[in-house]
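Here the complex is missing a single protein chain, while all its other protein chains stay put.
Chain lettering (A, B and C) follows the sequence in which the chains are written, and residue indices restart at 1 in each chain.
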Amino acid sequence: MARGEKVLTVEKLSIDYISRRGPVQAVRNVSFDLYAGENLCIIGESGSGKTTMGMSLVKLSPPSAVIKKGTILYTLGGKEYDVRSMSEAQLRAFRWKEVAMVFQGALNAFNPVIRIKKQFLDTGWAHNMKDNKEILRRSEELLRFVQLDPKRVLNSYQHELSGGMKQRVLIAMSLLLNPKILIMDECTSALDILTQRTIINLLKKIKEEMGIAFIFVSHDLSLAAELADRIVTIYAGRVVEMGTTEDIFKNAVHPYTRGLIKATPTVTGNEEGLTSIKGTPPDLIRLPAGCKFNPRCEFPTTQCYQEEPELVSIGKDHYVACLKADQSRD
Amino acid sequence: MSLNEILQLIRKDKVGMVGFFVLLGLILMSYVGPYVIPLDEVVRVDRIYEAPTLAHPLGMDNMGRDIFSEIVHGGRDVLTVAILTGVLSTLIAFFLGAFSGFIGGKIDTFIMWVVDVFLTIPRFPLLLVLAAVITLDNIYLLSGLLAILSWPPLARSVRSQVLSVKTRDYIEAAKLLDLGTYHIIFKEILPNLMGYVIINFIFSMTAAVYSQVGLIFLGLVPLSGQNWGLMIQMAWTRGAIFYTGSLAYILAPIIVIALFQWAAIAFSRSLETIFNPRLRGAS
Amino acid sequence: MPAFLRRLAKNFLLRRLLAMFATIFLVVTLTFFMVRLMPGNPIEVYINQQMSLTGISYQEAQNQAASLYNIDLTSPIWVQWVDYMKKMAVGDFGYSFSSPGTPVIKMIVDYLPWTIFSVGISIFISFILGIFMGMYIAYKRGGWMDHILSSFASITSSVPNYLVGILLLIFFGVQLRIIPFSVMRGTAPAGVEPGFSLEYLWGIFAHAILPMLTYIISTIGGWILTMKNTTMTTMGEDYVLVAKARGLKESRIIVHYVGRNAILPLFTTLVMQVGLLIGGSPLIETIFVYKGIGYALSNSLAQRDYPVMQAIFLCITISVIFANFAADLLYSKLDPRIKSNVTE
Partner (left out) sequence: MSPASKPTSPVIELKNLVKSYNVRSGVMGKSRELRILENISFTLNRGEILSIVGESGCGKTTVGKVAAGIIKPTSGEILYEGKNPWTLPKHEFTEYRRKVQMIHQDPYQSLNPVQRIYDIISAPLFRHKKVKNYKEAREKVKELLQRVDLSPVDDFIDKNPHQLSGGQRQRVAIARTLTVDPEFIVADEAVSMLDISIRLSVVDLMLKLKEDLGVTYLFITHDLAIAKYFGKGGRIAVMYLGRIMETGPTLEIIHNPMHPYTRILLSSIPEADPEKTRSKKHIQLRSLDIPSLMDLPKGCKFHPRCPLWLAGKCDQDEPSLQEASPGHWVSCFNPQSGPVA
């Protein structure tokens, strides 16, 4: 795959949530890069910290989330900008213009008492687009692009649109300022199969025609299989494996990644070897010692209970955080 | 949720806890206090409006009697009316609201229409007019009337709670398991409504205090005996507000009533956070 | 049903209007039966009084009562009712007992505007201030302003308003002597020609200052706390997060995304406030001798002036119903979801 230049670098990012029982370690020491025009899929289950991480990329995590350490660098025209040290005004200009985000809660993404048209205008105004006609012309173009009737949608309130329509409106809005990066958080999980397919095809088209870099945050492996160039799996807030889509599906090393693949039934594949991962997702406040996956791992060694593995390279673009990385490859 | 957990949550909310203890203190003072501190009924012309001393912490009233003893004795009737009204109106509201929510259909529509009409009629003026027609010379009659006028808002909220609990999947599961109507009402639905009922009970208590003291103040309730409301009316009509020396006479009952209202509402607010998991935050 | 009727039936405004008149109709009926059929009802009381006082026969006393009440007491009850309703519809409330010859309707016209004036302005001020304060402390929660305003709000909103009134009177009027309350009795300055003169306007405002202050102090706490609450809930909504992600200016988010949505649920409370304030006015206006409709009501109660009492009660009820209607209209203007729910 021809790879563009680096647009985003996340390095050693750690985020805690403050809670009564103690700090919730939502993101722990996460590092990854994103390249122009690439599609990176972050796979994790509920409570894995994937959403927190997505939000922190545009510095939008809730007040109770504290970024403990790490850097988020955005590269534009050869210059690097540190997202964490941006001022409010810089952040405002940065959000949506450089990095746009389509949320999980798209069903509730629009202000219920303002017409969609006004919300498009709001977005344009916030980024110094003065000409209302120009904003609306562009909005209509984008709405047509996502196969919606612009006239109808623009004059609607959000409650007059269906879930799939809202999701498409939000995607159209996210393209209003030609962002370099689009973060999509569980953007299809609440939708029906046919609507989901429409959105997937749409995203493919966006990628082809606009060259935007995508970060997909999802729990759905099949979505990653369809859309991703590279895949990152996270478990208990930490990257446990990272590699190209092919590597992840064909040569996964981490027992969690392998387990996830084995736990996902497909329509056309066969059922042999399909099985769940034993145990339950971890409590992020009281994480086990050593490798956080050890209670659910099939073949833990004593070392796994003492030491948390680092993410190490085991091949071109393929990284894994497992002490038994060498043995478990087949 | 266990009692222990509830106590723990109460302890977390300091204001609510203060409210709870103030409430407890006032109730103790009003019901136990009269047995400990005798009512001072001796008229002492030479000690009218005497300033507070150690022996008479709130000073003397317009006839030279100890104000503190009057405060201790004046709470019982006020609180009894409040509690009785609270109990009665909560019972009416609970049964009508729950019934209406359960049964649905035309009966539900009708009950809710009655509630709507009731809600648009300003309660206090209606009470005034009724007080002018009916002679409210005992606290039970007064409580009954207050209860009849105060159930509608509670009934409506109980109904909406029942409606929301009724459609929960665990109710459907209980029906499928054939656990019986009794079990469904008392074991599945009721425990989920308890918080609501208690909070509403406290609200109707405070509303009853507002109304009864208001009625007494306007001289529309021919009650006798010691009563905070009567103390205020007395002090007011005797012009106690005009002299610095007599201020304690009018301020004392005002402050205990205000304290009671504040404590009840503060306590109910902390109950609200206990019973509403959404406010409790992720635990 | 013809199409135009169906359209009318779906009209939100019209349906609210109909519901409003139905309620008024019901309340009028209720007061009629209250006065006419309750045990110890005022008419019987009056008749018995007249009989024992003047020694006239029951028939004569009844005739007197009938002329005062404008009711033919000998006709069947439903005829009396129809008669009563007809009179009510044209504003014929009969005559006052205590000031004979004064039509009740005239008293109402004299008294009511003052209550509407003082209560209306108070609600307006309290609502606006409370909303700003509530929003402010929601944004600055945990700060010192939050602690002060929240404590202030929780205390003032729980103390009965008439007690607040008495306290105000004691401290501002008697102890500090800031407001010469004895001069401030009544609603308008004596000896000043009513009209749009500065002196007169200042006069009526000064006379209303204590009742208004009472209303404001006892209601603002509720606004502050509710607004703080709804603002905090709204701040957690997805659309606010998305608005931030869209890079919108903080001010725009505060006003158009958080503010508008946080205020909406307060309109139901507004309705209740109007009812509570007008309903509570007998106490407040008596305390300050402010000659509004509440004062008139408590006066008529003290003198057992039934026709006045009854008419004022109706008046208060109808004003409250109209206020509810106005708040509903405002609400439906602000929340687009209302209309589509109705025409669904």
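In the analysis below, contacts are C-beta pairs under 8 Å (C-beta built on N, C-alpha and C of every residue); 3 or more make two chains touch, one makes a residue touch a chain.
Note that this is a predicted model, so its numbers are computed, not measured.
In the complete assembly, the contact with the undisplayed chain comes from A:259, out of A:37, A:70, A:259 or A:309.
Set against the missing chain, the residues A:88, A:131 or A:192 yield one that touches it, A:192. For the chain left out of this panel, the touching residue among A:62, A:211 or A:269 is A:269. Seen across the whole complex, the unshown chain contacts chain A at 45-46, 147, 162, 164, 192-198, 200-201, 219-226, 245-246, 249, 256, 259-261, 263-269, 271, 274-278, 280-281, 296. For chain B, the residues touching the chain absent from view are 1, 168-170, 172-180, 183, 187-188, 191-192, 277, 283.
Throughout what follows, only the chains that are shown with their structure count from here on.
Across A-C and B-C, it is B-C that has more C-beta pairs touching.
Taking each chain's centre as the average of its CA atoms, chain A and chain C sit 54 Å apart. For chain A, no residue reaches two or more other chains under the stated contact definition. On the side of chain A, the complex with chain C involves touching residues 58, 60, 88, 91-97, 100-101, 103, 105-114, 122-123, 126-127, 157-160, 170, 173.
By the touch rule above, chain C contacts chain B in their complex via residues 23, 26-27, 31, 34-35, 38, 40-42, 154-155, 157-160, 162-163, 166-167, 169-170, 174-175, 275-276, 278-280, 282-283, 286, 297-298, 301-302, 304, 306, 309-310, 312-313, 316-317, 320-321, 324. Residues 15, 116-117, 120-126, 128-135, 206, 209-210, 213-214, 217-220, 232, 236, 241-242, 244, 247, 250-251, 254, 257-258, 261-262, 264-266, 269 of chain B are the ones touching chain C in the complex.
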